[in-house]
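Since the structure comes first, as C-alpha cells, the remarks are kept for the end.
Complex shown without one protein chain; remaining protein chains in place.
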Amino acid sequence: MDFDFSDDQEQLRDAVRKWVDKGYDFDRRRAIVAAGGFDRAAYGEMADLGLTGLYVSEEHGGMGMGPTEAMVTMEELGRGIVLEPLTQTLICSATLQTHAPAALQAAWLPRMAAGEAIVVLAQQERGARYQLNRCAALASESGGAWTVSGTKSVVAVGDQADAFVVPATVNGQIALFLVERNASGVSTQAYGTQDGSRAAEVVMKQAQAQLITLNGLAALEEAVDIGIACTCAEAVGVMDKTLAITVDYMNTRKQFGVNIASFQALRHRVADMKMQLELGRSMSYYASLKLHAPADERRRALARAKYQLGVSMRFIGQQAVQLHGGIAVTDEYIASHYFKKLTQLDMTFGDTLHQLGEVSARMQETAGVFA
Amino acid sequence: MDFDFSDDQEQLRDAVRKWVDKGYDFDRRRAIVAAGGFDRAAYGEMADLGLTGLYVSEEHGGMGMGPTEAMVTMEELGRGIVLEPLTQTLICSATLQTHAPAALQAAWLPRMAAGEAIVVLAQQERGARYQLNRCAALASESGGAWTVSGTKSVVAVGDQADAFVVPATVNGQIALFLVERNASGVSTQAYGTQDGSRAAEVVMKQAQAQLITLNGLAALEEAVDIGIACTCAEAVGVMDKTLAITVDYMNTRKQFGVNIASFQALRHRVADMKMQLELGRSMSYYASLKLHAPADERRRALARAKYQLGVSMRFIGQQAVQLHGGIAVTDEYIASHYFKKLTQLDMTFGDTLHQLGEVSARMQETAGVFA
Amino acid sequence: MDLAFTPDELAFRDEIRTWVKANLPSDISQKVHAAMRLTREDMQRWAKILGKKGWLGWGWPTQFGGPGWTAVQKHLFEEECALAGAPRVVPFGPVMVAPVIMAFGNAEQQQRFLPGIASGEVWWSQGYSEPGSGSDLASLKTRAERVGDKYIVNGQKTWTTLGQYGEWIFCLVRTSTEGKPQTGISFLLIDMKSPGITVRPIKLLDGECEVNEVWFDNVEVPAENLVGEENKGWNYAKHLLAHERTNIADVNRAKRELERLKRIAKAEGVYDDMRFRDEIAKLEVDIVALEMLVLRVLSAEKSGKNSLDIAGLLKIKGSEIQQRYTELMMQAAGPFALPFIFEAMDAGWQGNFPGGVVANAPLAANYFNMRKTTIYGGSNEVQRNIVAQTVLG
Partner (left out) sequence: MDLAFTPDELAFRDEIRTWVKANLPSDISQKVHAAMRLTREDMQRWAKILGKKGWLGWGWPTQFGGPGWTAVQKHLFEEECALAGAPRVVPFGPVMVAPVIMAFGNAEQQQRFLPGIASGEVWWSQGYSEPGSGSDLASLKTRAERVGDKYIVNGQKTWTTLGQYGEWIFCLVRTSTEGKPQTGISFLLIDMKSPGITVRPIKLLDGECEVNEVWFDNVEVPAENLVGEENKGWNYAKHLLAHERTNIADVNRAKRELERLKRIAKAEGVYDDMRFRDEIAKLEVDIVALEMLVLRVLSAEKSGKNSLDIAGLLKIKGSEIQQRYTELMMQAAGPFALPFIFEAMDAGWQGNFPGGVVANAPLAANYFNMRKTTIYGGSNEVQRNIVAQTVLG
C-alpha cells in the first residue's frame, strides 16, 4: 500500500505540466476552440512528449507505461483543460494491444504512438444512452472480409481521426472492429461540444472493417473502464485548478470592504469543495489502481469511482461559479471553461445517476477498498 | 384563494395554545413519559376543549368542524409535543362518520366526542411496512357476526384505547372493522416509543368485530390521508417551536466571546431551516385543503405534502441539534425531545422515501397546486 | 381558508387566457416552449401587443393608465402568459423604472416617460451593478457631478441585461462621497444615445450576449432627469425591490418548464427510469411548495393580514428550481446534450442536428445560462443573510 509516485512518474508529471503551462495557455486554447476544437499540432506536441504512446509497448515504439502514468498525465492535461482527446488514444491503444490480432497491432500501434494516426472509440448510439450492451450497428462477413453498418454519435474528433474502434453486432453478440475514416461508406458530420472540443456523427454504410475481437462486450467494457479512469484523473486536474482559481479570486475580490475570502459561509463552502476534491482524488487513485483487477472487481470499482467524481465535479463546478459571482459566467474569464469541462466530463462514459445504478447492481455483502 | 384564518379558527388556536402552554408544560410531559407515555386526564382536558369531537357532527355531540380546524389544532399540539394521540381520534371519528353504519356511529361517535371512548387505527402489519394494500389479517362472517384474526403492530396507545379501526381481508378484499379492546380474543402488549409516547402490539384471535365498510382499502387510504394531514400540521408546530428554541439558544450561547448567532455559517443554516419550515407549512396547508378532493387528486397531494414535510423535519431536527451542540443531545434539555418527535413523525404514515415513490408513481403531464 | 380562486378570479383568468390565446403570436410561443433563441424583435413585438391592450404595465394603478389589478389578478395574468409560452416581459421599463417614476418622479417626468414604457415603444435598461460593486451595491463609484443644469456622468456599469438594445437607462450614480455609502447615491434617467456612452456586449458561457458593459465618459445629463431628490436614490431603488415580490420566484415559468422536462425525459427514454423519474418527482414537489408559498404571499397581500416577509425565500427557492430543471433537462439527454451548435438555437434551423433531436440544442446552453439566477438580483448568499436577519435578529 503505497501512494507515492516514483521519480519517473514525477518527471512525467513535470514534463506534462510544463508543456501545459507554457505550451497550452488560455489564449492558445481559445484559438483552438475558435478554429473548431482540435489542433493536430498540439496533438503532435503531446506525441513528442511520448504521451500518445504511453500505453503502447516499447516493441511498438511506445513507452510501455501503465495506469499510474496515464493518471498522472491526464491530471495535468485536466489542469489545462486540454481539448485534444488523449483519453481516446489511451483507450484505443490499450484495446488494440490487448485484443487485436498481431498484424493489426503492427499496422496501427507504432503510428498511434508516434502521433501520426489518431484512433478513437466510436461506441455511442442514439438508442443506447450510456448502456454498452445495446448496439444497433451490424457487422457482417463475406469471404473473410468484414463490413460494418450503423451510426455512432458524439465521437471525439470524429472527422479528424484516422480510424475508429467500433462495436457492432454479429449474430446477436457485440464484436469490436477497426474502421478507417477514409474507408468507403464512412461519412462524418462534425461540430463543437459544450466544453469547446470537437466531435462528430459517424455514419457507416457497409464500411470495410477489420475485426479486433469477437468477444467485443468484455473488450468494450474494459475500454470504457480505461476511459473512466482517464476521465476521473482528468477531472481531478480540472477540479484542482478550479479550486485554485476560486481561492485566488476570493483572496482578491473585495465586497463590503473586505476580501470575500473572509466570509465564514463562503469559507465553509470552500472546505466542502476541498472535501469533494480529496474524495475525488482518492477515488481517481482507486480507479487507476483497479484497472488491472478481474473484470467484476474492476467494473465495480470503476463505477464507484466515476460516481464519486460525478458528485465531486458537480459540486466543485457549480460552487466555483457561485463563489465567483457574475465574472464566472462570462466567456472571457477562465473559470467558466473549467465549469463547462466538468459538466461535460460528468456526461462522459456514464453520468452520476447511471453509475449509481451500476454501483447498486454490483453491491456485495462486504464493502471497502479491498472488497 | 385565501389563507387567512377565520376569527373562530383563531380563537380555537388561542384556546389550544393556552392549554398547551399552561396545562401541558415540559414537566408534566416528562411525568407522562415516565408514567408510560399516555395520560387519560390530559386526554380528557383535550376533550373538554372540544378537540376530540372536532370532526364529529353536532348531531353526535361534536363540533362539526373541518380540516382547517384540525390543522390549527394539530399545529398547536405539535408546538407542545403533546403525547396524547389526537390524530388517531380525528382519523377514526372521520372514518366512522363517513363509512360506518348509522348504528355504529350512534354507538361510538358521541362517546368519542366526549373523550369517553378512545378509538385508534390499527393498520400496521409486520409484512406490510408502509403499504396499505397488504393485509394479512383475516375477517370472516358467520350468521351476520364478524370476527377478525391477525396482529397489528405499533398501534398508538393500543393497550389504553377502547376500540380499534382494523383493516382485515375478506375474499381477497380489504374491509374495515371496529374491534373492541375488551372483546374476547384481543390481547395487547404495550411499550414506549422513540418520542416518549405509547404504543402496543394488538393480537386478535377470532375477535368479535363490527363491519364498518367492505370498501375498506379506499376508506383506509382516506383515513391515512387524514392522518397524514394531521401529521403534517403537527410537524409544522414541532418545527416552528424547534426553530424558535434554536434561535433563542443561539442568541444566548457565547463561544469565542460572542453569541453563536453571529457566525455567518450558522446564520445561513438558520436561513435554510426557515426555508424548510415555510415550505413545510405551505405543504401542510396544501394537505389539509386537499383532503376533500377526489381520491386520486387527494392521494397525489397528500403524498407530495408528506414528502416535503419529511424533508423539512429531517433537516430542521438534525440542524437544531447541531446548532445547539452537546446540550441538545441530553434528555434534560427540551430540544432533544423535539428532535425525537420529528424523527418519529417522519416514520408515521409513510416516510420520505415511501412518499417519494407515491409522488413518482402518480405524476402527470402537468404539475402545480391545481394540477 | 380556501385553496380555490374566487369565481371572480376564475372569470378574470379565463378572460386573460382567451385573450392571450388569441393574441400571442404562435411563432413566438413556439420558440418559448422550445427554449429557442428570441430576437429583440420577438420581445418587442409581444411587448407592443400587450402595450396596445394596456397590459404591458400590468402592475400599474389606473391613474397611470394601468389596469389597477389586485395582487392575485397580476399573478393570474403572469401565470397565463407564462403557461401560454409568452416571452418574459423585459422588466426594466414597466416593472422597474416605472414604479419609481410613479412614486418619486415629478408630473413632468411621469408624462414624459410613462407612455413610452406603457406602449412598449421605448426600451429601457438598468444601470446598477459595477465591476467592483456586485453584492455590495452601495459601494458603486460611477460619479455624477452637478455642473449648472446638467450632471456630468463618468464611470462604468456592468451586467446590463440586454443593454445593447437599450434606448434609455436608469442609473444609480454617486453624487456625494460624504456619510454612509448609501446616502450619496442618486437615481438618474439617461438617454443612451447621449455622446460619451459606449456599450460593449459581454459574451457569456452559453455563447450568448445577454449582458453588457456600459461606459460613461463625460456624459451630459439634463438635471431634470434626476428622479426625486439628490442623494436619495438608494431609497428609491429599495422601494423598487419591494415591487419584485412574488414574481421573483418565477413559479409560473417553472410549471411550464416542468412540463417540458417531462416531455424531454419521455423523448430520451428516461421518464420511466425510476432513478431519473424520482428526480423529476422531487422537483415537482419543490414547485408545488414554491407555488403554495407564492399563493400565501398573495393571500396575505389581499387581506392585509398575516403579512409574510419572505421575499428572500422566494428568490432562493425559485432560483434553485430554475437551475434544477435546466440541469435535469440536460441530464435527460445526457450524451446527446453535448453538441453545442450556436445556430441550432435559432427557430427553424434546418441543419441536421447531431446525435439527437433539435430540441436538445438549447439544453446545455440553458443549464449554463441559469447559473446566473443564484448570483444576480441579490445573490443567494445575500438573501440568506437577509432571511437570517429576520429570524435571528
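Letters are used for the chains, namely A, B and C, taken in the order the chains are written, and counting of residues starts over at 1 for each.
Definition applied: a residue touches a chain if its C-beta (ideal position, glycine included) is under 8 Å from a C-beta of that chain, and two chains touch if they have at least 3 such contacts.
Because the structure is a prediction, the values reported are computed rather than measured.
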item	value
Chains shown that the absent chain touches, full complex	A, B, C
From B:Ile174, B:Leu356 or B:Val369, residue that would touch the chain that is not displayed	B:Leu356
Touching the absent chain when the full complex is considered, from A:Arg30, A:His268 or A:Arg314	A:His268
Residue among B:Met1, B:Met46, B:Leu96 or B:Ala200 touching the omitted chain	B:Ala200
Contacting the left-out chain in the complete assembly, out of A:Phe38, A:Tyr55, A:Phe177 or A:Tyr307	A:Tyr307
Residues of subunit A (touch criterion as defined above) contacting the omitted chain	1-6, 9, 68, 243, 247, 250-251, 261, 264, 267-268, 270-275, 278-279, 282-283, 285-286, 288-290, 304, 307-308, 356, 359-360, 363, 365-369, 371
Touching residues on subunit C - with respect to the absent chain	274-275, 278
Hidden partner chain, residues of subunit B it touches	124, 126-127, 129-130, 153-154, 189, 191-194, 199-201, 254-257, 263, 265-266, 318, 321-322, 325-326, 328-332, 336-337, 339-340, 343-344, 347-348, 351, 353-354, 356-357
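Please note the rule applied: only the chains that are shown with their structure count from here on.
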item	value
Gap in Å, rounded to a whole number, between the CA centres of subunit C and subunit A	39
Where subunit A and subunit B are represented by their mean Cα positions, the distance between them in whole Å	52
Junction residues of subunit C - those touching two or more other chains	381, 384
Per-residue overlap in subunit B, given as positions that touch at least 2 other chains	264, 267-268
